[in-house]
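Handing you this structure, nothing more for now.
The complex appears here minus one protein chain, its other protein chains still in place.
A and B are the chain letters, set down in written order, and residue numbers restart from 1 in every chain.
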Amino acid sequence: MLKENKKYTLKELTQGLDVTIKGDSSTLIKGVCTIDAPSVECITFLMNPLYKKYLPDTKAAAVILQQNEAEMCPVNALICRDPYYIYAKIATFFEEKPNFAQGIHPSVVVGKNTKIDPSAKIAAQCVIGNNVTIGAGVTVGPGCVIGDFCHIELNTYLYANVTLYQQVKVGKRVIIGSGTVIGSDGLGFAKNSGVWHKVPQLGGVTIEDDVEIGANCAIDRGAINNTFIGEGAKLDNLIQVAHNVQIGAHTAIAACVGISGSTIIGKNCLVGGQTGFAGHLIIADNVVITGGTEVSKSIRAPGVYSSGIGGLVSNLEWRKNSARVQRLDKLMERVTQLEHLLAELVERKAT
Amino acid sequence: MLKENKKYTLKELTQGLDVTIKGDSSTLIKGVCTIDAPSVECITFLMNPLYKKYLPDTKAAAVILQQNEAEMCPVNALICRDPYYIYAKIATFFEEKPNFAQGIHPSVVVGKNTKIDPSAKIAAQCVIGNNVTIGAGVTVGPGCVIGDFCHIELNTYLYANVTLYQQVKVGKRVIIGSGTVIGSDGLGFAKNSGVWHKVPQLGGVTIEDDVEIGANCAIDRGAINNTFIGEGAKLDNLIQVAHNVQIGAHTAIAACVGISGSTIIGKNCLVGGQTGFAGHLIIADNVVITGGTEVSKSIRAPGVYSSGIGGLVSNLEWRKNSARVQRLDKLMERVTQLEHLLAELVERKAT
Partner (left out) sequence: MLKENKKYTLKELTQGLDVTIKGDSSTLIKGVCTIDAPSVECITFLMNPLYKKYLPDTKAAAVILQQNEAEMCPVNALICRDPYYIYAKIATFFEEKPNFAQGIHPSVVVGKNTKIDPSAKIAAQCVIGNNVTIGAGVTVGPGCVIGDFCHIELNTYLYANVTLYQQVKVGKRVIIGSGTVIGSDGLGFAKNSGVWHKVPQLGGVTIEDDVEIGANCAIDRGAINNTFIGEGAKLDNLIQVAHNVQIGAHTAIAACVGISGSTIIGKNCLVGGQTGFAGHLIIADNVVITGGTEVSKSIRAPGVYSSGIGGLVSNLEWRKNSARVQRLDKLMERVTQLEHLLAELVERKAT
């Protein structure tokens, strides 16, 4: 962090949280740090056991941790059940999202029949279309383009250079990262006489409350109905969401995932990075998919799923493995041959 | 759809199309719907057999379908050979692309020696470079940046926040999605004394007529000659096209595909999502590549191609499969051992 922030006492930072302070609750904290960093007046947390070894020598002013690690802690300990969650809450004190002046920057171009709440902040160089509604407390970062008939609700925050096509509905407290495009046309084409004819994409996009979408994602509008991202879902960067996809509430999706058209993903799912979904699938609630999986069929039950074979190996080993699989057919034949020979031998012996 | 659109009779919608109307051709249609939706005055189509079950109870005002489903249709039937193609044509009546005022918005910055046809629409906050030519009927959406010496031809449509570097040629009726970057430098570096030296990328990009490119793609300029995308090719979102790549006419490429430098893809190919192409390959015409394939060598004949092994399984099964493959070597040894033993036995018996 580059800035000198305001300082808070441990007591202030933990107000309303289920935390027991072991140490001096009036200790002043000016920011966050990692457990192994040479920081002063900073708070850190211990969650990953890999980092436990740094606890005895930590230079942090306070450590958020679980009961069983409190004894080892040489400084102020904030004891709780879920240190990462408590850290998330405390860290908000030191957050400084880019802040823009209330109102519409004079460089912004605004269309007709557009209602922008006076408490909204529309930063420089934006273009707002016709018939747009922007709610109270909304921030639209510099260079954003908001298409016709878009609705953006209470306290939603768009970083710089976000593009919304027409008819995109964004709920409350949504966060959208820079470069993300929402409402683009899906890959809808009908081939006739050797030529692709565009199928007009006439639906929109609905993004429910508390969704977060990262940077440089592409979320297509629906072909007929709306593409849908459910309440509290979290999407990382560079994710492709094709037309008509539905993503269930509180599902989290890591970067570089591609979801093909009309696939429906359930609630509370976790999707690892670079996973690809075929189209028209149905994925149940509470499904976990490991990174790099090719989801080629629907998943009807909760559980952990993967695809492919073979972890990371040297390129030499990889070549051998591939060759072995190519020889499997031959191996099967040899085993079958052995079985015949042996059967013959046994039989001959018996007679 | 959020807007009340103009209504059209079935007769108007099907004019010039090879369609037989069974029912009342004066029925008014105000939009499109899915076959299972509770819509009024909307038209739908039946193509995917999965949706046939909804036909008897459809609430649509008319269904575009094939002859053999006409009897089951409880409402107006538009009988034709290719319902999806006919739907594509009819749906254009209800399409409403963002429309901008003719001419150059006052906020636009235009360079020197630039020729913009008076019928073109250059939306707010664009930056147009020097020596640019923009043809009749072209739309350049808000926030686009058009580099020096670019040419954009008749009726091409750039959505908001598209970036063209210098020397990009875009043909007629091309559509380019938001966030897409065309003409970026390829990964060209020569290592010398442990340091990468940039190889200047001096070619451009040529995009032929009727190409469509989705959102947030990156298409590099050629190193010496032009990167090339042939007539009528269709690219989805988040696609990487490296320097010197050539994509043949009417080839369709799904999202998240990466094409390495100097690879040539033929005409009328279909490329599934997240496929990766190595560099310097040649792919024949009419090749189909399934999603997630690693194309590691050239493909000389039409056909369907894939790579990797093993579909989607539970993570437990996946671990077992991987372990089995690791044990293949041992298995081969055991079979060889068995063969020796058996040969010995047989021989002994014979003597």
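Please note the rule applied: a residue touches a chain if its C-beta (ideal position, glycine included) is under 8 Å from a C-beta of that chain, and two chains touch if they have at least 3 such contacts.
No experiment lies behind these values; they were computed from the predicted model shown.
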Subject >> Option touching the unshown chain, where A:Pro74, A:Pro98 or A:Gly194 are the choices >> reply: A:Pro98
Subject >> From A:Thr14, A:Gln125 or A:Asn225, residue that would touch the chain that is not displayed >> reply: A:Gln125
**OP:** Just name the one of A:Gly111, A:Gly137 or A:Gly292 that touches the chain not displayed here.
**Re:** A:Gly292
Original post:
Residues of subunit A in contact with the chain that isn't shown?
Top reply: 1-3, 31-34, 37, 44, 50, 82, 84-85, 87-89, 91-92, 94-96, 98, 105, 107, 123-125, 141-143, 159-161, 175, 177-179, 210, 212, 214-216, 232, 234, 236-238, 250, 252, 254-256, 268, 273-274, 291-292, 308-316, 318, 321-322, 325-326, 328-329, 331-332, 335, 338-339, 342, 345-346, 349
Subject >> Footprint left on subunit B by the chain that the document does not show >> reply: 107, 109, 125-127, 129, 143, 145, 147-149, 161, 163, 165-167, 179-181, 184-185, 187-192, 194-200, 202-204, 216-218, 220, 224-225, 238, 240, 242, 256, 258, 260, 274, 276, 278, 280, 288, 290, 293-297, 299, 303-311, 320-321, 324-325, 327-328, 331, 334-335, 338, 341-342, 345, 348
